[in-house]
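The complex appears here minus one protein chain, its other protein chains still in place.
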Amino acid sequence: HAAAPVDLKISHQFPGGTLTEGDFRDRLCRVFAAEVEKRTNGALKGTVFPGSSLMKTNAQFSALRKGALDMSLYPLSYAGGEVPEVNIGLMPGVVTNYEQGTAWKSAPVGKVLADLLMDKGIKIVSWIWQAGGVAGRSTPLVEPADAKGMKVRGGSREMDMVLKAAGAAVISLPSNEIYAAMQTGALDAAMTSSTSLISFRLEEVAKTLTTGRGKAYWFMLEPLLISRSIFEGLPKDMQDVIMTVGAEMEKFGTEAAKVDDQDVARIYAKAGAQVSDLSADTVKRWQDIARETAWKDYAARSDSCAKILKLAEQAL
Amino acid sequence: MSATLVGSLYGVATLLLMFSGMPIAFALGGVAVAFMYFFMPGASLDTVTQNVYEEMASITLLSIPLFILKGAAIGKSRAGADLYGAIHAWMHRIPGGLGIANVFACAVFAAMAGSSPATCSAIGSAGIPEMRMRGYSPGFAAGIIAAGGTLGILLPPSITMILFAVAAEQSLGRLFLAGIFPGLLLVALFSAYAVWKFKREYAAALATWHGGGHKSAYLDEMTLTFAEKTRLLPRVMPFVILLTGVMVALYGGYATPSETAGLGGILALVLIASIYGMWRPRDLAPILASTIRESTMLMFIIGMSLLYSYVMSYLQISQSAAQWIVGMHLSKWVLLTAILVLVVVLGFFLPPVSIILMTAPIILPPLKAAGFDLVWFGVVMTIVMEMGLIHPPVGLNIFVIKNVAPDIPLKDVLWGVMPFVGLMILAVVLLCLFPGIAVWLPDAVMGAKTV
Partner (left out) sequence: MSHAAPPEAALDPTGPGLLARTARLMAWINKAVMGLSMLAIVAAALILTGSVVLRYFLKIPTDWQDEAAVFLLVGLTFMCGAAVQAGRGHIGIQALAGLLPAGVNRLRLLVCDAASGGFCAFFSWKSWTLFHEALADGQTTSSSWGPPLWIPYGLMATGMTLLSLQIVLQVAAALAAWRRP
C-alpha cells in the first residue's frame, strides 16, 4: 500500500503552455514535473500554476520562505526589497554572456548566494540565466548616449539607476501596461527578457530592437526554487531526484533562452523593426556606467552585498 | 478529498454565507480562510495578508478609486445635472432618449476606464437619479447603468483584456480593436431595448393618469424654443473638456493608463472649481467622502475576492472543472458552449480578473486546437464575464448600484438587469454566427492574422 504521492505546487508568472509548446520558463517547470514523476514512479509529482494564477509574483518569495508554496521559477531580483543581496540577479553588466552565468553555480559567488538563500529558507534547484534586450518605439536604444531624453522602462531598481545616469526619463509602470504605453507613445523603450519581448508582442508597436544575443549587459537570474522546509521534509531519495533533475534543467533552460535570443531578432525583423546587436565595446560602456552607479549603490548596502559583488566581479 | 467535492463544499459555503447577509467582502475572506485552515498547509494562514496586499497594491487596480473620483466630481456637482438637463432638452422627443444618452455616456467613459465598476459608478451617480426624476422606473434606470457599465472591460482600455492577451499570447492591440464593434453592437442592443421599454413604461404611465391615477414624470411636457435649447448647450462643456483632455492624454501618449486616472480626477475637480466655484472644503467634502466610501467598499470586495480565488486556485477547483470539460474531447461548438457555461458559473463567485487567471491556461490550448481564433474568443469570453458583473451573488456592478441608489430594492435591480443579460447572450450568439463583428476591424487595421 503506497503512500499518497507528494504533489509539489510550482508557481510562476509567465504565460502557460504545454510540455512542448509555449514560454520556455513554463515548459521548464512542466518538464521538471514530468521527469520527477517518472523517476520516482509517481511518488513525487508537480502541478504547475502559470501566469500568476496562484499568487502574485512578489508574494511567491515570502510564501516559499514560509513553506506555504513548494516551488517557483522566480526572477530573483524581484525579492530585492526583502533580501537586498538578491538584486545581484539583475545587476547590469555583472554577467555579460551565458558562460559567465553558468559558471556561477560552482563559483564562490554562487556558493555565497545559495547559502544566503538557504538561510532565508529557500533552496536553489536550477540556475537559469536569461539575456534581455530593448524594444524601442522610434529610435534604437543601443549606446548609453542614445538613452538621453528617452522615456524608458528599465524594470528593475539597478537598471533604472543606470538609465538615469545615462540621461533617460525613467518610467515605472506594470509590465502588462507596456504594450499600451508604447503604442500611445507614453513609453519610448522597454527592457525585458527576450522571451517576454516575444510574448508581450511588442514587435507590433516597436520599430527597433536591440538584442542580447551573443553578449548583453542585461542578464537576469531566474532560478527554479524550492522551499527549504518542504525540501527537508522529503525523504532523501526524493531530494536527490529533485536536485538531479534540477541540474539537468539548467542545460534545457540555457539552450531555450539562447533560441529565444535568436527568435526575438527574427520576429522583430519580420515585423519590420530595425534590429541591432551589442558590440563588446557597447556592453563595456554600459558596464562602466553600472560600475559607477548601481554596483556602488549595491555594495554600499551591506557587507554581504559588497562581498557578493566582489565575488561576482571575480567571475566576470 | 477530491477537487470536485472540495469545490462543491467551497461553493455551498460561499452561497450560505453570502445569502446570510454577511457583507460580501467578509464572507469571501471568511470562507477562504476557513478552507485554508482545513485543506491547506498551516503556513498558508501566515501568507493571507501579504497575498491580499500584493493583489491590491497594483496601480492598475487602484486606478478604480480615481476613476470613481472623476465620475463623482461630475455626477455629484451641478455639472452632472446641467449635462443631463441639456441632453434631456435636446433628446426628450426621442423615446428613451435619456436612456440612450446614458448608454452612450457609459460607452464613452468605458473608453477612458479599464474597469466596469468604475464606469458604472461614474455614470450612475448622476444618471440614475436623472432618469428616475424623469419617470424611468427604478429597475429600468438601474439596469441601463449596470449593463452600460459592463462596457468598461469590453471597450479599450480594459484590465481584463490586458490579462487575457498575456495569458493567451495574443496581440493586445488586436484584442482591443476586436472589442470595439461588439461594444458598439451592445450599445445598439441596449439602446434599442431602452426605446422599447420606454414606450411601454410611457404607455403604462399614460394609462394610469387617464384612469385617474397619479401623473408620472414621464408625462411632464417640455416646451423649449430653439434659442432656449441653444443656451443650454454650453453646459455640456465641462464634460466635453474633461473627455477631450483625458482622451488626448491617454491616446496622445502623454500619460500611462494609470496616470490618466489621476489626471482625469484632477481635471474634473479643476473644472467644477472654475466653472461652478466648487473649491471650498465644504463643497468638495461630499464628493470626496462618497468616492472614498464607494471605493473602499469595492476595493474590499476585490481584495477579498482575490484571496478567495487564491484558495480556489490552490485547491484546483476551477482548474479541475476546466480540465474535466477539456478531457471530455467534445466537438468544437459543444466545447465552446461548455467552456462558456463554466465561465458563467465562475462568474457567480469571481470577478473577471480571477476567472481569466485561473481558467485561461487550461481552456485556451484546446480552444485553439479546435480551430477557434483566440482574439475572437477573448471578446466572447469578455462579454460572458460582463454578465457575471450584473448577476448575483458577486456582481460588482450591482453593488455599485446599491451604493449609488440604496433605496432601489434588490428585486427591482435584478429584474431590471435581466433583459440586459439576455441581450448579452444574444450578442454572443451573433458573434458566433458572424465572427467578423469582432475580427474584421483588427484584420483591417493590422492585416490578417498570421498563424
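Letters A and B mark the chains in the order given here, with residues in each chain numbered from 1 onward.
Heads up, the rule we're going with is that contacts are C-beta pairs under 8 Å (C-beta built on N, C-alpha and C of every residue); 3 or more make two chains touch, one makes a residue touch a chain.
What you see is a predicted model, and the numbers here were worked out from it, not measured in a lab.
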Contact with the hidden chain, among A:Ile10, A:Ala43, A:Leu64 or A:Ala79, goes to A:Ala79
Among the options B:Val12, B:Ala57, B:Val341 or B:Ala444, which residue touches the chain absent from this view?
B:Ala57
Quick one: say which of B:Ala3, B:Val48 or B:Met237 touches the chain that got left out.
B:Val48
Across the whole complex, the chain not displayed is touched by chain A residues 58, 77-82, 87, 149, 151, 154, 156-158, 160-161, 163-164, 168-173
Give me the chain B residues in contact with the hidden chain, please.
17-27, 29-30, 33, 45-46, 48-50, 52-53, 56-59, 62, 65-66, 69, 249, 254-255, 258-259, 261-263, 265-266, 269, 284-285, 288-289, 291-293, 295-297, 299-301, 303, 392-393, 398-399, 402-403, 406, 409-410, 413
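Just so it is clear, only the chains that are shown with their structure count from here on.
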Calculate how many whole Å lie between the centre of chain A and the centre of chain B, each centre taken as the average of the chain's C-alpha atoms.
36
The answer for chain B against chain A in the complex is residues 40-41, 43-44, 46-47, 50-51, 54-55, 58-60, 157, 162-163, 165-174, 176, 250-259, 310, 313-314, 316, 357-358, 360-362, 365, 446
How about chain A: which of its residues touch chain B in the complex?
9, 15-18, 22-23, 47, 49-59, 62-63, 66-69, 171, 173-174, 176-177, 179-181, 183-187, 199-201, 204-205, 229
